[in-house]
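A single protein chain has been omitted from the complex, and every remaining protein chain is retained in its original position.
By written order: A, B and C. Residues from 1 in each chain.
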């Protein structure tokens, strides 16, 4: 029986520092210096490297130099390709947001501010590896050289849509490009990625998997299921958490709770867990490569928290000015991933402002010509489209009698 | 693109050290000395006391002395009462296992070897606090002086069953005694306990909640949901994990995976997490009281991993000799909770072997006379029983028309 | 009396309930500061404080699980699942826990919670923003299932749901939030301000659970439906000229069987309409009940019009949606025999 004096309880409801009307304030976000974090051996034990779950691994410093033990995973050509991918993705986003506003499709989700993560990560993977992405990893496709026009066909649900109009825009699927069919239900793909990786191990194959989830979605149960299975079977999987500070209108503190970081969750499972500067193309690539090596060498899973900021709206259905202060994106202390890589290339003498403007124009051209091609195949409400017949196909490998009857009834 | 030489992967499937045919081996279980673990202030931060998640807090040493900073939370009278509760529970279990074999009920689950946990924990709670137990916390009721005969009535589904025969045996419910209705679905009660505690905080009440789960069930998704909500809202709840080494035939390593302990899971949420010797009545009570103080002072949740061993079968439907070696229970290095508390009382000069035998006989008498009384009210297949009419009641507060029709159709 | 949209009516119901009963709390994903992605809870946090209206982590099982615990501790939580399509992680807590707490504890614990969820399609939401999973709840003893079709009913039914001593699934047809959509997606939308059922009295009023509404009196056939489809049925009747008696069931569980039997016994014909997938949908139960209770009065086979047995597609939304043309045809066929 407690002898304590009982004082009354009260509910703690976490809230972000600032809401609309206030001025952006990230003074509580501690940003370690670039180059500071050590780079352990890939076979290090989770417990021995736990500090990496509470810092931010960074390579690019303020001067645009690549510093520290995580630097050096990419050649000059690879860096330039990375910049191109990010610009392509940015151009793609900007065109598709407009296309949605023009009614050419119903919905779009952009990647603004987070381009480095998926673009750099993709380059650390090999052929045959499989991503289980969320809706905010289009960079995996762009950096994988998946045709822009096919992406747009999907977005437009037009005659060229490989998914026959069945899926919401941006819910891509391409086995060939290592991109698992996106689900609209959050977090479900986490245990699936682990299962895919377990199958690889069961088959004694050498392919690995990557799971993706947002900060807010780590609260979902399937995040736990994924971690449990990855931890128990030491599956060759990389468990990515993209912490872009927001889950629609909800700041990351609501999912994170009392833990300092999302990477800390992985430590609870004995999974080596690292935080990386998600706006630093070089850092993402280096950390991803480290995790890929671990997986490939059968050393088990790695959790990576990518620290970034969702610079755009959640989706085309959302207006963030209702819940976060103006200019918060500009105040974000990790900067813009495109500008930072550009500055690095310039610092290295590989690049110039002029060439950058030119590349931006080129990538925009590329996107626009893809768009033209896609639109020639139709958009959501005009032109050629997947048929109603397509709606009845593919529910099963073979159409069962009741669906056949329904298709007849529908007269298609 | 990875440049690694690709060697083939293989699946890691954790297995216990020994299976039937082998000899029990707990040499890998590190047992720290009693009295060694420090006792932090209740407002300590999770990060600052993380070592307590990887050790075992123990009070009783081999000589039966209470040592170290966690000693001293109980008076002599309370200790003797504790011994009595554990003996009562043990007698209760032994009679009910036999009753099940005799066909007086369909099912039973015993608490053998784990008596200290629920019995001691219950005494750290105050009136109005609420437990969300699993099927293996009958000690909460016994130590709460809930009538044995009512428990048996439930087990027998007889005319005195407060649950009208609707529930499987041992799925007790008593709001008055701070015991939430047990669910047969594992882990579901974890977020419920947190919600109960949140309600207490919302109402500015001073009551707290305790959640209970087994080692195997921590793999369930609802364990995660509970931790997320507890961490985010700093709910006044104690999150108990009873690690009795087994989940039916599955050893704890399958749920625990690569983490050293189950307490480690709590650290991933920034929740102060402690491991305690679950076979040490004094240690359990001390740690529970510490956590109760935290909750009561609005300092938030605590996770407690109780390290123990399931000395009996999983349930009356199970025969553990099929999956674990003979004598494993005797080899368990933390000993038997009853004997340990007995030895402590003897060491303190408060007790003797004779009085112990006498108490054991008394508690058995108490159980047997309760059993007689319960059986006079009926058992599952004979005597007075809840009616078929009771089956239709209580689905809703008011019986809707379709159930009324069905009850008529059933002619009851 | 004011004209309200259905979202405003839903919000007003929560406002009234929170105002009259301090044990009513509201939470869910994005419902706090922001007021919910459909803005159903806008202003409630400001009015009632952060501990009575707050954001939840994205964990539907946590939301419902916590609500159950709160209810056991004397509160009346009214929680939001952002889309009905996202209720699945909470399905265990809803069906195995909330629905059975009273029964298994013999009333020692109860579970007065309301679980709101926008339901149905018609907004190009694809497979995961369009579902109508009501039949997955109607099979569960211990739940009540409510689906309003207009602002007036929405407010009165939601107040009843929140005041109900048992768990209520409250499904809000999202295509009706702004106006009475009749299935003609290519015509301009009528706003609720132009519709009588957009008249919503101020303050508390309750519409009892378990009672259907006759939204059109008729003698040719009986059409049983609920939610968005009420308006589609009305349009089909108008367009075909079939003198349909249209019942808006409003509560699916418990069901107003008397109203159904009375009407079908009168008309002798029955069409059942819902947006959810046909097979094993709630229409099956309705057809079975009508076939059983009205057998000797039926003059034609009972026809069901429903979503096809496919996932809800994106581009083919209007081929999937059981619009006025399909409903009208089923009515005409039913009149013929």
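Throughout what follows, a contact is a pair of C-beta atoms (placed from the backbone, for glycine too) under 8 Å apart; a residue touches a chain by one contact, two chains touch by 3 or more.
Computed from a predicted model, the values in this text were never measured in an experiment.
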For the chain not shown, touching visible partners are A, B, C
Among listed residues B:130, B:194 or B:254, the absent chain is touched only by B:254
Of B:221, B:289 or B:371, the residue touching the omitted chain is B:221
Considering the complete complex, of B:317, B:352 or B:369, the missing chain is touched by B:317
Across B:138, B:186 or B:202, the one contacting the chain not displayed is B:186
Residues of subunit A touching the missing chain are 130, 132, 162-164, 166-167, 171, 173-175, 180-181, 183, 185, 188, 190-203, 207, 209, 221-222, 224-226, 228-229, 232, 394-397, 400-402
Hidden partner sits against subunit B at residues 10-11, 13, 15, 19, 106-107, 157, 161, 164-169, 171, 183-187, 216-217, 219-222, 247-250, 254-255, 257, 317-318, 322-323, 380, 385-388, 390-392, 395, 402-403, 406, 410, 412
Where subunit C meets the chain that is not shown, the residues are 85, 88-89, 91-92, 95-96, 99-100, 103-104, 127-128, 135-136, 138-142, 253, 276-277, 279-288, 290-293, 295-296, 298, 300-304, 309-311
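Here is the rule we go by: only the chains that are shown with their structure count from here on.
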Chain centres computed over CA atoms; the one at greatest distance from subunit A is chain B
Rounded to the nearest Å, the gap between Cα centres of subunit A and subunit C is 35
For subunit A, residue numbers touching 2 or more other chains are 10-11, 13, 219, 221-222, 254-255, 257
Contacts with two or more other chains occur in subunit C at residues 51, 56-57, 59, 61-62, 89
